[in-house]
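Presented below is the structure to which this report refers.
Note that this complex is displayed minus one protein chain, with the remaining chains in position.
For clarity, chains are labelled A and B in written order, and residue numbers in each chain start from 1.
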Amino acid sequence: MEDWRKNKRVFGILFLPPTFWLVFFFTFPLAIIWVYSFGHRGPLGQMEVTLSFEGYVQAMDWTILYIIVKSIWIAAIATAICLLLGFPLAMGIAFAPARYKNVLLLLVILPFWTNLLIRTYAWIAVLRTNGYVNGFLGWVYGLLDGFFGFLGAPDALGGFEPLQLLYNRRAVIVGIVYVNLPFLVLPLYATLEKLDKSFLEASLDLGAGQWRTLFSVTVPLAWPGIVTGLLLTFILALGSYLTPDLLGGPDSIMIANLIQQQFGPARNWPLGSALSFILMYVTFLCLWLKAMAAQREGGVSY
Amino acid sequence: MVERKSIISVRNVVKEFGGSVRAVDDVSLDVGEGEFFALLGPSGCGKTTLLRMLAGFEIPTSGEITIDGHLMEGVNPNKRPVNMVFQSYAVFPHMTVERNVGYGLRVVGVPVAEIKTRVTEALALVKLDQFGKRMPSQLSGGQRQRVALARALVKRPKVLLLDEPLSALDAKLREAMQLELVRLQKTVGITFVIVTHDQNEALSMADRIAVMERGGVRQVAPPSELYEFPNCRFVADFIGKMNLFEGKVSGVRAGNLEIDVRGLNRIAVPFAGAASGDIAIAIRPEKIQLDAKTPEPDRIKLRGRVTELAYFGDESHVYLENETGVSVSANLKNAVRTTTSSISIGDELWMSWSPSDTLVLSE
Partner (left out) sequence: MTTATLRAPATPRRRSRSTIAPLEFTRKRWLQAIIAFNFVFLYFPIVALIAFSFNDSKRNITWQGFTFKYYDKAFHNPALHDAALNTLIIAVVSTVVSTILGAMIGLALQRFKFPMKGLYDGLIYLPIVIPEICLAIAMLAFFNAIHMDLGLASVIISHIAFSFPFVAVIVRSRMSGFDMSLEEASRDLGANDWQTFWNVTFPYMVPGVVAGSLLAMTLSLDDFVITFFTSGPGSTTFPVKIYSMVRFSVTPEVNAASSVLIALTLTLTIGAMLIQSRSTKKMNANG
């Protein structure tokens, strides 16, 4: 690696244009938002640049805080479900015969390459009142009803009430799990794959059962990878916009939607900016935790 | 040879991978109780696969394995009376030495007080008394291996399996560890089965060795028998060095096999049994005597010119070529302290050996 002074001309050519873009079209806009977060919302909804903490104060208001806490809660539950589904999946792929591994991995990544919007709204057709789930349940119901009718007790089950699966918190959680599952499975798979299998064999050899081995040996040794996957998934889940927007109802609005409202109909830019930065700080905190865990990953081997 | 009760019995075990590759091909052998047994062979010969089947990490495609009188079919590794020391040692990096050694006792519910006593004993056995609270990352490779040994031995298994135990150690440590392992085995008194590709290790440590090639066992015998009485070319070549001569049997007379060998003409070698057709004979380098004057008539002899001389300090390897093109290597012990060699390149010498030292190899 050369020192930049050795070749100032080349360095300048390569370095300056991208940096200009980065500063002017990225850092500067973020700086504007940062300034706005200390701004004041005028009577007509216009933006007045002063030094005021009203944006942040409003963010601490209970109604807003409630939404922030709820978003964190939803993101946490979704992450936990991802772990429940994703850990066996990652284990299965990591211990699969070599010829199947790449295929399985590809199958896990493939949905990720389709558009987020499409992936999310696809669930509308599944969860709505006359969607696939309810359709299936209705069909089963019809069978049972016919069966009871055959036994001489028609209408024993009453009418079929389709389940309200959409436009509520449940749907949002399903959607978030669906969209972010690969982000948990892939780092987890990478860690499990690199794990020296002889540790597990040694544990079994010494008398431990499979589950004991899992919790005493596999999980502690894969822990940095698990934490990385969890944090990554949590960050993405927390910043969800489309999923709560399309699949959620009034009880499941999340931070990103709230921010959007402030820049839209509510016209409260200071609040929106403040919220935006709060979200960014939480993200950075999680990233910092992830970096700490990744450093420890080096200590898994000797 | 000591008559021992057989503690491991392998009968017609086959292991096939992917339908056509036979890693272990119809192997049968017995390991005696209290023996130091070695599985020796080049890489790919199936020795590690066989060891893993004994431990329970691979399942035989067919055949039976019996350990301590119990059939091991369907028995999980954690229920077998064997323990294994892995090639990478597999010492758990997230536990202290103590907790590593005690792990096997913890998971089967041994009372805490007893665990403490036995762990202390085991650490003393491998001379790691003061290392209990250390983390594996603070230990050297050799120390980690001893932790792995203590961890396995503390469970008092009937058999200890060791997978290439010395391959990761440097040369000096290796020799010390060889002696250490034998001493340990004699102290503890349990059966050791080791897998190695290094014939020196096997020869110096084992009571009996099974030489394997491409999935099959070629010969099972104590080290000296393998070295002096190999039953086939592979074993003769794999263990130690030899000079091989191709020949044809010309007849059997008075307990001797008469063979026509290129370069040696007709020789008579003591041999029990019958043989005919193409045959090979071999002679170990250290059995050859080099002389300027003609050797005794009862010795098998060959004349040649010294082409190379390799000095190893304690001995020299001399390479000679005969006018028929046959090349031979002989070992000379440097028993006298001198810097002048008695032999130089270009010398014309007689090589000779006693007929009874000749190895007869039919396959």
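Convention: contacts are C-beta pairs under 8 Å (C-beta built on N, C-alpha and C of every residue); 3 or more make two chains touch, one makes a residue touch a chain.
Being a predicted model, the structure only gives us computed values, none of them experimental.
Undergrad: Where does the absent chain touch, in terms of which shown chains it meets?
TA: Answer for the hidden chain's contacts among shown chains: A, B.
Undergrad: With respect to the chain omitted from the figure, which of B:95, B:110 or B:135 is a touching residue?
TA: Only one of B:95, B:110 or B:135 touches the chain omitted from view, namely B:110.
Undergrad: In the complete assembly, which of A:122, A:190, A:266 or A:289 touches the absent chain?
TA: The missing chain is touched by A:122.
Undergrad: Just to verify: which one of A:32, A:65 or A:143 makes contact with the chain not shown?
TA: Looking across A:32, A:65 or A:143, the contact with the absent chain belongs to A:32.
Undergrad: Tell me which of A:197, A:212 or A:267 is the one touching the absent chain.
TA: Considering the complete complex, A:197 is the one touching the chain left out.
Undergrad: Out of A:79, A:216 or A:276, which is the one that touches the chain we can't see?
TA: The single option touching the absent chain is A:276.
Undergrad: Residue-wise, where is subunit A in contact with the chain that is not depicted?
TA: 1-4, 7, 10-11, 13-15, 17-19, 21-22, 25-30, 32-33, 36, 85-86, 88-89, 91-93, 95-97, 100, 104, 107-108, 110-111, 113-119, 121-126, 128, 130-132, 135, 178, 181, 197, 200-201, 204, 210, 235, 238-239, 241-242, 246, 255-256, 259-260, 263, 269, 272-273, 276-277, 279-280, 283, 287
Undergrad: Would you write out the residues of subunit B that touch the absent chain, in ascending order?
TA: Residues 56-59, 70-77, 79-81, 108, 110, 114, 117-118, 121, 155-156 of subunit B touch the chain absent from view.
Assume only the chains that are shown with their structure count from here on.
Undergrad: Quick one: subunit A and subunit B, Cα centre-to-centre, how many Å?
TA: 57
Undergrad: Tell me, which parts of subunit B touch subunit A in their complex?
TA: Those in contact with subunit A are residues 55-57, 76-79, 82-84, 86-88, 90, 92-94, 103-104, 107-108, 136-137, 144, 148, 151-152, 155.
Undergrad: Looking at the complex, which residues from subunit A come into contact with subunit B?
TA: 196, 198-199, 201-209, 212, 216-217, 220-221, 299-302
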